[in-house]
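In this view, the complex is presented without one of its protein chains, the others remaining in place.
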Amino acid sequence: MSTTRTLRFRVFRFNAETDYLPAYKIYDLEVDEHELMLDVLDKIKWTKDGSFSYRRSCRHGICGSCAIKVNGKSIIACKDNVFELADLFETDELIIEPSRTERAVKDLIVDKKDFWSKYDAVKPYLVAEIDEHPVKENLVTPEDAELINEADQCIQCGVCYYACPAVEVNPDFIGPAALAKAARFTTDVRDDAKLDRLEIVNELGKGIWDCVKCYECATACPKGVDPIGKITTLHNQTFEEDMAEDNVATRHAVGFKHAIARHGLLDETEIVRYSEGTFGMVKHIGVGLDMMRAGKVVMPWNMHNSKNLDEVKKLIKSSSTTTFKGK
Amino acid sequence: MSVEIRKYDVVIVGAGLAGCAAARECQMAGLKTVVLTKVHPLRSHSGAAQGGINAALNEADTTSHEFDTVKGSDYLGDQDAIELMCQKAPETIRWLEKMGAVFSRNEDGSIAQRPFGGQSQPRACFAKDRTGLICLQTIYEQAHRAGVEFLDEWYVGDLVYDNATSKVNGVVACNLRDTQFAIFNAKVVMFATGGYGRTYKINSNAHANTGDGLSIVARHGLPLEDMEFVQFHPSGLAGSGVLMSEAARGEGGHLLNSNGERFMSKYAPEKMELASRDVVSRGIEREIMEGRGVGEKKDAVYLDVRHLGEEKIMERLPELRDLALAFLGQDMAKEPIMIRATAHYSMGGIPTDINCHVKKNPTETVTGFYAAGECACVSVHGANRLGANSVLEAVLFGRHAGENIVKDIEAIAMVDVDESSADKFMKEVDWVIATNGSERVPALRAYLQETMTENAGVFRDEARLAKQKEIIKEIRKRYQNIRIDDSSRLFNTDMQEAIELGHMIDYAAFIVEGALARKESRGAQYREDYQSRDDANFLYHTYATMDGEGNISLDKGAVSIGKFQPEARTY
Partner (left out) sequence: MSKLRYALFAGCTPKGSTPELMMATMAVAEKLGIELVELEAASCCGASHLQDFDDFLSVVLNARNLCYAEKEGLDMVTVCNTCQLNVAGANLRLKSDSKLKNSVNEKLAEVGLNYTGSVQVKHFLYAILEDYGLDNLAEQVVKPLREMNIAPFYGCHNIRPTDIAQDSNGGESPYMPTSLDNLIIALGGNSIDYESKNKCCGFHADLQAPHTSHALTGKALLDAKDNNADYMVTPCPLCHLNFDTQQKNAAKAAGREIGLPVLHLPQIIGLALGIEPKKLGLDKHVIDTQLA
């Protein structure tokens, strides 16, 4: 027998033309164990209030229309089971909100202009001379095809984008979805614009170096795209293709190798100096002094090394796969 | 309210595979092209296609692809169009590949192919089980790259059609964001508006698939073709009807009844689970009807793929596994999952000639009007579509439409239209928002869907169809008395659903009238009172037109027969 439960839904309602502030309306609904969040939205619209507005289409996780947030969790409504959400949050009351309340236009419908402009920014298409009447396909090994596979599963639902804290505080950050899209093409052996794309995603303040490494995107993605994994791919390709500019971000990544080669362990003052340059240290003086007062700074002469440091040095020599010249 | 008039060479309605493919051709030829879509292009239902796209990549296989398609169509498919499709299929696949589509590959790097129902050879090219998604992404991306203007969340509500000159001069649309109306005045209009599966309760279609394009055309007195042929896909998830691709059976999945029998041995001893879709769907529904169903209500059968092993399931069918988990909580790697037939695909639609020109009657065409994809009836699917031929048709004929527009357009005049062309649609919207009756749209729609499934579904007969005809009349009347909750002009999706229901009622009548008149069983149309095919009396295309009161009259169109003469169809 299928079981049902009565759950309470606190739903974000807003009309940008007439309302100054949103209101949260309460709907109590009986929900079946197989029902998904989209069923709840439909039930509210079809049985409680027809003016309730949200986007949806395919209802089975492939079109990417119905991104929303439930208790702060960024989801597509047609993929998350209602009971599972209630159990996850140990509650009988779920809060339904748009993906980004600040961008709400009507109820759960948000203005996604920001999302699509970033999609556009990475040249989201294969750049190649296209044979309009081919008699033979490009030969691509299954291994090469597999490299693209994860990123190519992306349905542009925006779940990762609206889960990303860096996007939230830095509107210029391209964000996980568009970066994954960029990686989908930079890993495609048929693409001719790898370097162009790497240049776009390398810009400080906008691109891959602004990722905070919180893994919210990978956790939220309903399609297994692992966007942060794709951001790492772009990081790696930046160095492999010698596209890395000599700046604080690239030096910071490279600096770890130097630090480990020297001590095994990280000299924290040195990594800041290495990344920022001696002159760039000036802006850290305040924090540095605070830390020194609290006894948090290890002086260079006190820095100690990992035991068997020669092993580490040997491995760094034998296992390094890239070099950094700086552009 | 003033109405903006925008001028284009080409206006395309719908941004799925067919619309995007056509738009790219037009744009690349330098035509000023716009695509209007009620969802974002990447949300189009083409993206939901799962299992594959057919092509005889080995040229020797082309004739066999033609034959399988003709046989699958139960000899109602037009063989000239089928020939064109099968011959151009390999080029089309390779063109998709060149544009970036990530097909699954063989070890030598060539495009891999899998077996599919009703086919003598493995010829479905695929991208795991998300073939439609990668094709849609690819075509949209390249159309976008070419500079096509896409206007998303615009709802097209009417055609600007001049009956006297048989010329289409544009469309009337409203921006869903603010309900502002605009006329898109153009030399050429193309419809690529998708299918009409949502008129059934159990269906595999997206919410957006309300078939508006068809009734927009029909409301101008233009015909619809073969509307009675609705494909019921054998494997929809129990309850929701969400699709489990034929790939599950293509890869070797079994269908089992409550006795654990592979019951298809009774209905298609040779092809078993891989018989044509209509045959398998009827097998499933027959088992359920005769009490051998599974599940709480015994209204499903089992699809069992466990013997493929978890690795192959994860490699070839990852989306399907996810779907069964999400909707049924069943893991197909560990247990059989529950499925039943689901309304899936519309073989019928807007009649076109082989070059995608919309037809005014069985012999003449309309000027400046094209259609392709599921909304069109060219007809390559006849009475039943083969699995993995729909993605092919949409891409191939979408592109073909674009090529023909480019070829024709110099000879097509730009006829300026005035604001009054928008009156009808604006009145319709205003009426829906303002009318204050007592009928609720969701309830009325549910009534239509439930009765269509019951009376015009997998099994049909005179009595039930006649009853459904009356029900549709009743619903049409009750529709005049609706009321919606949303009086705003900001993303009024309540209004949109009401307008869409109006369209559903119109074309549902075409389905029923066509099914009633066709006193035979052919492909997807199965009449329990006329169980065999009757070529002597019914080997023709239904052409149906609607008058202002919703009454439908029927006409006949010839079927193009080529190298394959009709013969008995067994699997």
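We call the chains A and B, going by the order they appear; numbering starts again at 1 in every chain.
Basically, a residue touches a chain if its C-beta (ideal position, glycine included) is under 8 Å from a C-beta of that chain, and two chains touch if they have at least 3 such contacts.
In this text the structure is predicted, and so the values were computed from the model without any measurement.
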Counting contacts across the entire complex, name the shown chains the missing chain touches. A
Spell out, residue by residue, where the missing chain touches subunit A. 71-73, 88-90, 165-166, 169-170, 173, 204-205, 209-216, 218-219, 228, 232, 235-236, 239, 248-250, 252-257, 259-260, 264-268, 272, 275-276, 286-287, 290-291, 293-298, 304, 306-308, 311-312, 314-316, 318-322, 324
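One rule holds for everything that comes next: only the chains that are shown with their structure count from here on.
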Distance from the mean Cα position of subunit B to that of subunit A, given in whole angstrom: 35
Show which residues of subunit B lie in contact with subunit A when the two form their complex. 39-40, 42-45, 47-48, 91, 93-95, 97-100, 102-111, 127-128, 130, 132-134, 137-138, 141-142, 144-145, 177, 206-208, 239-240, 242-243, 296, 319, 322-323, 326-329, 440-442, 484-488, 490-494, 497
In the complex, subunit A residues that touch subunit B: 1-2, 15-18, 33-34, 36, 45-47, 49-51, 53-65, 79, 81, 105-106, 109, 124-128, 130-142, 145, 148-149, 152-153, 155-156, 185, 188, 190-191
